[in-house]
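The other protein chains are all here in position, but one chain of the complex has been omitted.
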Amino acid sequence: MTAPFTHEHEFETQDLMINMGPQHPSTHGVFRMVLQIDGEVVRDVIPYIGYMHRGGEKLAETMDFRQGIGWMDRTEYLAQHNAELSYVMAVEALAELEVPERAQWIRMILCELNRLSSHFMFTGAFGTDAGVFGTAFVYSFREREVILDLFEEISGDRLMYAYFRPGGLAWDVPANFERRVAEVLKSTKQGIKDMDGLLTENEIFRARTVDVGTISAADAIDWGCTGPVLRASGVPLDLRRTEPYLYYDQVDFDVVTGTNGDVYDRFVVRVEEMRQSVRIIEQCMERLRPGPFLPDRLPRMLRTPPGEIYLRTEAPRGEYGIYMVSRGGNRPYRLKIRSSCFANLQALRDMTIGSYVADAVVILGSLDIVLCEVDR
Amino acid sequence: MRGLLKSMGVTLSVFARKPVTRQYPETHRPLPERDRAFPLLLWDENLDEPFCTGCHACERACPVECMTVLMKDNPAHRSQGGTSTRRKIIDKFWIDYGRCMRCNICVEVCNFDAIGMNNTWQGHEQSVYDRADLIQDLPQLLAEHKAGDVKPWIAP
Amino acid sequence: MNHDLFGFEINVWADAAARLGLIVSLMTVVVMGLIYGERKVIARFQQRLGPTRTGPAGLLQSVADALKLVAKEDVRPKSADPWVFELAPYFVFVPIFLMFVAVPFAFHWEIRVLELGIFYVLAVSSVNIVGWVMAGWGSDNRYAMLGALRAAAQAISYELPLVMSLIAVGMVADSFNLTDIVRGQGQVPNIVWQPLPFFIFFVAMLAELNRTPFDIPVGESEVVGGPFVEYSGIRWSMFFLAEYAALFILALLGAAIFLGGWAWPLGEEWGLPWQLALTAIKAGAIIFAIFWVRVTLPRLRIDQLMAFSWKVLLPISFVQVLANGLVLVYEPPQHIADILLAAISGAGLVLVVMIMNRSVGKPRPRPVLTNRAAAATPPARSEAAR
Partner (left out) sequence: MTQDDAAAPSAEALLAASIWPQVDRALAGVSARPEPSVRDVIVHIPPDQIVRGLRALKQDRELAFDYLRCLTCVDNEDDGIDVVYHLYSIAGRHNLTVKTQLPPDDLTVDTATSVWRAADWYEREAQEMFGVRFRGHPDPRNLLMPEDITDSFPLRKDHPLAEIEVLQGEGVAYSEEPA
């Protein structure tokens, strides 16, 4: 721990150490940071993580590939479909499974819907961090709820879907899927409009976020940031575009990048990404055809040949990578989850030093961390 | 100032909308057919015995090891002078609902369609004062389907 | 000066006691109503229902809350300063009650008519900051400390524009007596002549009440409730009683000083119920606006908040006072004076809005959308497929 240092004013002052978290309301879970403040200005930040560490990587080594899917949900509880996707795609790549077309389209739709629900969660929580009395939170939860209802109709659970399987899906979507997606998208568009109108142009919101927590593109790359945090700095790194998986190379969408890399850009990039997700889903719905959702030949107990793969997909918070080492058998020899929040959080210290205490909260909110994913 | 007025306009327009709140304990949202609450065992009405033969498939597949299964010879089997076609049948079965993570794997691995996920609100509303009360034994697991309260959805 | 409240002669002390009792009971009922009202209104702004369980439509929610708070354990941290900690709520609470004395509800329907009513209200109201700082200091908690210092800085900064805006109105109304000010608005309310002071008053009121967007002393997401962070039970509820009572009183003051109180548009001849209703409607409108602002706007940061007070509101309120003084000293004909006052004040309001717009700047253009990513290097080369 850095010793509190004194520095010269007209009179001698000592910096105040403030312990923010793990029970602080705006640390998004159990994150803790020790702020060293001089008046209202943050001199230093020491982040502490690990309160949610459950040894997930060790546990995953003991679970076979089907059991592991349920575990992936629990590492990323706001973008479960995306987390499952990385895992099952890693298994598919190792086991050389062909995934039927219908399953791929459905996966894409669900992942994008999940991105919407996750970004709604972000906009809501971020509004609360910026000091809107719950309104942004309630608006975005209203929309997220609609999406979760759809997920429940498809997979049976509201949060822990366990719906993707190596090779495809656990079962087919219900018959009224297309109608329901159209309904959800209609409500979602209204929700994005509400969210946008409530915050994006608001002068106070802009005063709070513009040029706060700025990080340059070079720094963001050096710290290993991904996702909207990196794109807000102007780096168009979107794995859906740079390393297309599923059928992302067959749909038309825009990679959203900001210009300044500040908190405001991170917010508007996410709002714009939500619009792009809606676009992607609409295109996917047009391309969705009936067909099988699992390969014809699927072993009862899936085993993979020895090998290793680092499989990454673009989750709402950035690159969600699964490094899977297989030595044969029905479970991974080693599973490393490359969490996007973990890397993004590293950059927090750089962003926060020199800003105000109130900014520290907003900057942390703009990273959109999920502590379960950070600590695993 | 324009942005502030726009924000105020958004909140005012929402003021005029209908509230979306559901009064939860009184009005339940209709659950979809596929909803997964907690696993329960199914009752074979034709033979008046559980479908479950105690084959341990679900117990072995459970990622959190929340199940305990014991089988026995079926006293109602044909060879014993009964009518049942099941040579073995479930003797004792426990599921710790407090540990279950509702992943649906037990339903998928079951060869007899003998276990299903409760898809009713009673399945979700399981609050008790003691964790030990969440451990369900065989009669409890069978009761709901036996009484016809639950029609679990099992993936085709 | 001392009007008879009940229409017949009674002992002075009995009269005082009766008035005091009236205040306390009125205050309690009003605060409970306000809390219920706020929860319901904010719920509707958020497409929710608000309290529904306690009593019909949740009407008894405040009663239930009060009972809960009274029954709760009154915890004091071991390291807190016992006297400062325990006395702080009273220092917040009592000044708010004292403010009630001068507020006119209707014609001849106030506790006391004070010649310098505005000064009295402002002087008394600024005492409660002592209580805030005591709460923050006595709690021995760094969040509380930070919140208390923020509260002190903010209260002092916004006290000045508040005073200046009311002085400007007092100049126009030619009196600091609240009753006289209200009576003088029988034809036209002061907001028409003095829109800028009304704006300053409204903003400063939000700051004095620690309401969004000026709720940095209690900001939940930053200092977790600020000075109250260590309080619980009855002491905590006293802070909130004081907060809502202050909300009510300042709304009444705003209604009386700027919106014509009970006098406009009905005049003095109409009966007491009408006048009370007018006051209530106007105060209610101000309170609704406060709730609306609270539910919509994010919180300002401390430096922006300070800058807004010292660099915008205070200079411009001085200019307003100066302009009013010039107009009134040279005594132009009545209608020209009126037009001048309104025009200057309106121009000032426009100026404030322009400054606000300018300080924030134009909205940034939408983020960059690239359909084909910038780098053209094909990725295929990097990967060796097995």
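Labels A, B and C are assigned to the chains in the order they are written; within every chain, residues are numbered from 1.
Here is the rule we use: a contact is a pair of C-beta atoms (placed from the backbone, for glycine too) under 8 Å apart; a residue touches a chain by one contact, two chains touch by 3 or more.
Since the model is a prediction, treat every value here as computed from it, not as a measurement.
Visitor: So which of A:Gly39, A:Pro100, A:Pro174 or A:Gly224 would be touching the chain we can't see?
Guide: Once the missing chain is taken into account, the touching residue is A:Gly224.
Visitor: Out of A:Phe151, A:Phe205, A:Phe253 or A:Phe342, which is the one that touches the chain we can't see?
Guide: Considering the complete complex, A:Phe342 is the one touching the chain left out.
Visitor: Identify the residues of subunit A touching the omitted chain, counting contacts across the whole complex.
Guide: Per the touch rule, subunit A residues meeting the hidden chain are 49-50, 53, 55, 57-59, 62, 93-94, 221-224, 235, 237, 242-243, 305-312, 319, 321, 323, 325, 333-334, 336, 338, 342-343, 345-346, 375.
Assume only the chains that are shown with their structure count from here on.
Visitor: Please work out which of B-C and A-B is bridged by more C-beta pairs in contact, and write that pair.
Guide: It is A-B, judged by the count of C-beta pairs in contact.
Visitor: If you average all the Cα positions, which chain's own average lands nearest?
Guide: Central chain is A.
Visitor: Averaged over CA atoms, how far is the centre of subunit A from the centre of subunit C? Could you give it in whole Å?
Guide: Roughly 40 Å separates the two chain centres.
Visitor: Using CA atom averages as chain centres, what separation in Å is found between subunit B and subunit C?
Guide: 53
Visitor: Taking each chain's centre as its mean C-alpha position, how far apart are subunit A and subunit B in Å?
Guide: Roughly 30 Å, centre to centre.
Visitor: Touching at least two other chains at once: which residues of subunit A meet that condition?
Guide: Within subunit A, residues 135, 139, 142, 198-206 contact more than one other chain.
Visitor: Of all the residues in subunit C, which ones touch at least 2 other chains?
Guide: 45-48, 295-297, 356-357, 363
Visitor: Write out the stretch or stretches of subunit A touching subunit C in their complex.
Guide: Residues in contact with subunit C: 16-19, 24-26, 40, 127-135, 138-139, 142, 198-208, 210, 232, 234, 236, 238, 241-243, 252-260, 264-265, 268-269, 272, 307, 356-359, 361.
Visitor: Considering the complex alone, what residue numbers of subunit C touch subunit B?
Guide: 43-49, 52, 292-293, 295-297, 353, 356-357, 363
Visitor: Which residues of subunit B touch subunit C once you look at their complex with the stated criterion?
Guide: Within the complex, subunit B touches subunit C at residues 1-4, 7-8, 10-12, 14-15, 17-21, 23.
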